[in-house]
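To start, the structure itself, in structure tokens.
The other protein chains are all here in position, but one chain of the complex has been omitted.
Chain IDs A and B follow the sequence of writing; residue 1 opens each chain.
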Amino acid sequence: MAAASVSSIWSVVLHRLMAVIPTVLFGTILIFGLVQIIPGGAAEEAAGPEASAEAIAVLREEMGLNRPLHVQYLSWLGNAIRGDLGRSLTDRRNIAKAITERLPLTIELTVIALILSLLIGIPLGVLSAINRHNRIDAAVTSVSGLGLALPEFWLAMLAVNLFALKLGWFPATGVPSVELGWHEHIQSLVLPSLTLASGAAAAITRFTRSGMLEALSSSYIRTAWALGLSPAQIFFRFALKNALIPLVTVIGIITSSLFGGAVLVESVFVIPGLGTMLVTAVLQKDYPTVQSVALVLTVVFVMISLVVDIGCAVLDPRTRR
Amino acid sequence: MRQAQWLVRSFFSATLALCAGQSVVQAAAGTNVVNLGVLSEPYTLDPAVGTSGFDYPMLYSIFDRLIDFDPKTLDPRPGLAIAWKFTGADKRTFELKLRRGVKFHDGTPFDAEAVKFNLLRLQESKVLNDLEDVERIDIVDPFTITLRLKHENSSMPILLADRAGMMASPTAIQKLGKDFARNPVGTGAFMFKNWISGQALILEKNPEYWNAKAVRLSGIQFRFIPNATSLASAILSGQLDFAYQIDPKNLGVIRDNPRLRVSKEASTRYYQISWNTSFAPLDNVKVRQAINMSLDRQVLADAILGPGNSGGVALMPLPPESWAYTKKLEGSVKYDPARAKKLLAEAGFPNGVTLKLCATNSVLGYGSDITDIEREQLRPAGITLEVELRQGSACNKAFNVDKNVMSYQVGFSGRPDPFLTFEGNFASTGLFNAGKTKFPGVDEVLAKLAKTYDKKAQKPLYDELNRLWIQQVPKLSLFYAPNYSIYTRDLAGEQPNLMGKINPVTWYFTK
Partner (left out) sequence: MTDTTAARSTHNVDTSEDTPSASIHGWKHLFDGSPGLWLAAVYLLFLAVVALFGPALAPYDPISQNIPNRHAPFSMSHLLGTDEIGRDVASRLMWGARPALLGVVICIVTACAAGIPWGLAAGYLGGRIDQLLMRIVDALLVFPGIILCLVLTTVLGASLTNSMLALGCVYAPSLARVVRSGVLVVRDREFVIITRLYGATAAYRMWRHVLPNAAGPALVKITFLCGSAMLAQTGLSFLGIGIQPPNPSWGQSLAESFRYILVNPGAGIAPGVVVVLTVLSFYRVGDALRDYLAVEA
């Protein structure tokens, strides 16, 4: 029995890993293809409207646009796999190096926000479910509804205004790296991670609430009540455990949405993460950088959904198809 | 494992920091390390490769210059060279006596060989043309060196007080190659310690500095905050001890903060429309004069920098605080659209002219914030302003390199010697004279200036240049922009200079 379950988990992992490869390849083709359809050509766009014909020719050569499309794609992919993402069109920096400098901060911000949103969302959802249809439930539901409708960057602006500029409790801007001091690093992450977590916390509250309500209405809980178990045991030992399984399946989507939110929150707090890098590159039409960030994010998102899939398979054998 | 670490971290950020509150934000102020906020992260800290005026606070801290200058008057004074003179009958040999016993941060001794290495390297790098007048460099003895000049050049000392005079360790340059740009080694008061990309440059005190008694800080942290509003917020919320380059419209709030002190420092920087005078109709001097009197500069200055924050309207390229400024020409051009219209008619444009302008939105006073107002001001005189917005440094490149735009909205940061400001903008060979226009009489006055070594004798020549500037309008100068530096109240010892370039070496904390 034990042996069978172990092997089936590994086969699930293997199966999912195999499924990742076409997804990533599909992503790379999309990302590569996007730059090909730029109206007027990528070199012309990058060179700007004032560029001379020679400048465009030089740039075409440098960007390797004179070769057949499939050769360009394969060499781009090959370089990317070797960790060579080329150089930025605007500041000539090594893109791979810039990404490795910036990605950790964005991941850190996202993961902290995820943890915060779970810490806020699950208790609120439980509270709401066990107080179904009374005032507490109504209050939690209104707050989570507001949380879903608030743009995080606006919340961030308000937080900067109140907690940084008026009260002076937290820094208004930036996240100094650990080398500049742990204390400062941690303190400066508070406002960005809390504001980023607001939407996710609201979503998790609602998921937990509906998961709890569904669990509480199920037959085994009715049986538990009938057996005279204590409410605490019923709520936390049985209902919550089952309510959390559907939550795990949406963790992937919540995490990737937090990455999306990080783009805006990083802009408000001027955090040197991947989000601000992407926005700057988009505004400056720095195609190689946009392509590279998109590629790295594809891998990150696919990995997240892989981990979540495997996690689900481990937690809930029914999903091991 | 990672997850666990993050979990711990998040707990810390949520709880610990909440309790810690305000005291923590300002904890750094107790140490002897200054936190200095700057807008732009340098591309390189190699003095011979970089060109940005924003790198100077870092360069001044790491590199000594052969010749220093007095921050108030910008007169040359001893640096790594203790004495200098022009010798020979033709005054074309410039001799420098070097300071003894100075070492680079890596232990390499500083001597004539090192100076020659640095000067040759700058000439070869071709990024700066400051040493293009130097024909030959000779070592007389280990601490004496002579520069043979192609022709007389009285501004040689002040040139060596700028990037050209910054001395880098030859050993480090040979060993590190291109990596020297991110691992600078000089003889200066502070040594390079760490450069965290996108975050900070960390310097620590040079214990063997030749002028150690002048230095009281134990270290400097330059924090890169690429947004003017965030820079102001950062100093307001106590993250920084010093900031500059903020949007002056925020000064009111900063002045209200009892912890901060705002210092208004005169600067050679001014806002302008830089134009290419070979483009029609700008090749007609009457058209340039007409546009010159069609802008209400005071309104522009107040709108961009905030009422009362500018250094005054600019008809000439040097500010009133400069000794080469000509006071009696002040106000000689007034906002007068009716006269401008007449002048345009005389020039053969009774139906008006069109001025095409390249502008950049991300910088204060370089984009639609100023052009929207200019467009309205120019209209009554029959001048149509056509603005094209571009990103980043595209306007600069189009104007100075490709030379295919008529004009662009920009600032000019000024040079240490007024000669260099006029030479760059007004001479027929000037770097910023994109059309290479030969303005009548200008090159002759500049040639005379190069052979004049005494300030008193130079003054009438500068008065003449200022008069010609207003008459010829080689650039449309708009208003002067003083430098607003914000210090915490316990920071002292600053020596602001007219170039508006910050030098933190002499700073100290009073508490």
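Operating definition for what follows: a contact is a pair of C-beta atoms (placed from the backbone, for glycine too) under 8 Å apart; a residue touches a chain by one contact, two chains touch by 3 or more.
All figures in this text were calculated on a predicted structure; none of them were measured in a lab.
J.: Looking at B:66, B:232 or B:491, which makes contact with the chain not pictured?
T.: B:232
J.: Can you say which of A:177, A:193 or A:267 touches the chain missing from this structure?
T.: A:267
J.: Among the options B:252, B:350 or B:440, which residue touches the chain absent from this view?
T.: Looking across B:252, B:350 or B:440, the contact with the absent chain belongs to B:252.
J.: If the hidden chain were put back, which of B:152, B:302, B:402 or B:443 would touch it?
T.: Once the missing chain is taken into account, the touching residue is B:302.
J.: For the chain left off this view, which of A:122, A:140 or A:290 is in contact with it?
T.: Considering all chains, including the one not shown, the answer is A:290.
J.: In the complete complex, which positions of subunit A touch the hidden chain?
T.: 22-23, 26-27, 31, 34-35, 37-39, 132, 145-146, 148-154, 157-158, 160-161, 165-166, 196, 198-200, 203, 206-207, 209-210, 213-214, 250, 252-254, 256-261, 263-265, 267-268, 278-279, 281-283, 285, 287, 290, 294, 297-298, 301-302, 304-305
J.: Contact with the hidden chain only, please: which subunit B residues?
T.: Spelled out for subunit B, the touching residues are 229, 232-233, 236, 247, 249-250, 252-254, 299, 302-303, 361, 368-369, 372-373.
By our rule, only the chains that are shown with their structure count from here on.
J.: From the C-alpha centre of subunit A to that of subunit B, how far is it in Å?
T.: Computed from C-alpha means, the inter-chain centre distance equals 42 Å.
J.: Once bound in the complex, which stretches of subunit B touch subunit A?
T.: Per the stated touch rule, the residues are 3, 6-7, 9-10, 12-14, 16-18, 20-22, 24-25, 27-28, 43, 194, 196-200, 202, 221, 223-227, 230-231, 233-234, 236-239, 390-392, 394, 397-398, 402, 404-405.
J.: Looking at the complex, which residues from subunit A come into contact with subunit B?
T.: That would be residues 48, 50-52, 55, 90-91, 98, 101-102, 108, 111-112, 115-116, 119, 160, 164-165, 167-174, 176-177, 179-181, 183-184, 186-187, 189-190, 193-194, 269-270, 272, 283-285 of subunit A.
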